[in-house]
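A single protein chain has been omitted; all remaining protein chains appear in their positions.
Now for chain A:
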Amino acid sequence: MSRPELVAPPEIYYGDIEAKKYTNNSRIQQIQADMTYRALELLNLPPDEPAFLLDIGCGSGLSGEILDEEGHMWVGVDIAPSMLEVALEREVEGDLFLQDIGQGFGFRPGSFDGAISISVLQWLLNAETSHPTSSPPHRLTRFFITLHAALKNPSRAILQFYPTSDDQIQLITSIAQKAGFGGGVVVDYPNSKKARKVFLCLFVGGGGGAQQVPKGLESEVEDEGKVQFEKRRERLKSRSGGKRKNIKDKDWILKKKELYRQRGKEGVPNDSKYTGRKRKAVF
């Protein structure tokens, strides 16, 4: 597995070219979407109510787009200007902030109904950014304390990340606990090399609903997990289907494109019979 967090600071690694490459890669789109659906499931929000969520390390909006789809409002923060730029181009609905999560948040107490973070925390284990910074434990402490304050009581934060070792999981969970969080780690498909995913499930107060840490998903045969993961997503999708009207239908997109052309924005794609078509899942 590649470890971009060891290559360069995030805002350098996710420069203009990588930000586009990352966002347009259909395999990445699928994986990030799957994990976001799973994070939403673990968030355990009250059904059929729009929530106000924080997307930590929102990047170009691949995770936030799923929040849009599910009818939630969200605020996204990210340290990479190029990723945020792509998020603007993709017209995600969330409010975006250029922010280093290792410097902490300034949100007032109880601002959010929940938080998600998809594939970000491993970056905090490496101190390097091109901005002033401090040690990873210091940054993690600042991050978790201010996150805990920004969440309402009770609520949850679900953070999927790629640890390199159990020691890293240990470090992160102990700092989160000191910041006041309950909860623990959920590992999906622990025996599958490809599909294994680590979710930090943090509770504020009782966490809303059952207090035990949810169970990880299991697959019977090694490496079949991936397939099941995607099947599950289809199920989840159809379950939520029809609940909310899709605002990004063809008319809406055409209207937006027209608006951008009027404003003189360059590179607005031509309209075609494919405009606004339903995107199929890619396998």
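For the reader, a short list of remarks on this structure follows.
Quick note on the criterion: contacts are C-beta pairs under 8 Å (C-beta built on N, C-alpha and C of every residue); 3 or more make two chains touch, one makes a residue touch a chain; residues count from 1.
In this section, contacts and distances are computed from a predicted model.
In the listed set "Rab5 GDP/GTP exchange factor", "Trm112p-domain-containing protein", "Cytoplasmic tRNA 2-thiolation protein 1" or "Pyruvate dehydrogenase E1 component subunit beta", the entry agreeing with the UniProt name of the missing subunit chain is "Trm112p-domain-containing protein". Within the full complex, the residue among A:8, A:28 or A:73 touching the omitted chain is A:73. From the options A:104, A:136, A:183 or A:207, the residue with contact to the chain not on display is A:104.
In the full complex, chain A contacts the hidden chain through residues 49-50, 52, 73, 75, 77, 79, 84-85, 88, 94-100, 103-108, 110-111, 131-134, 142, 146, 152, 247.
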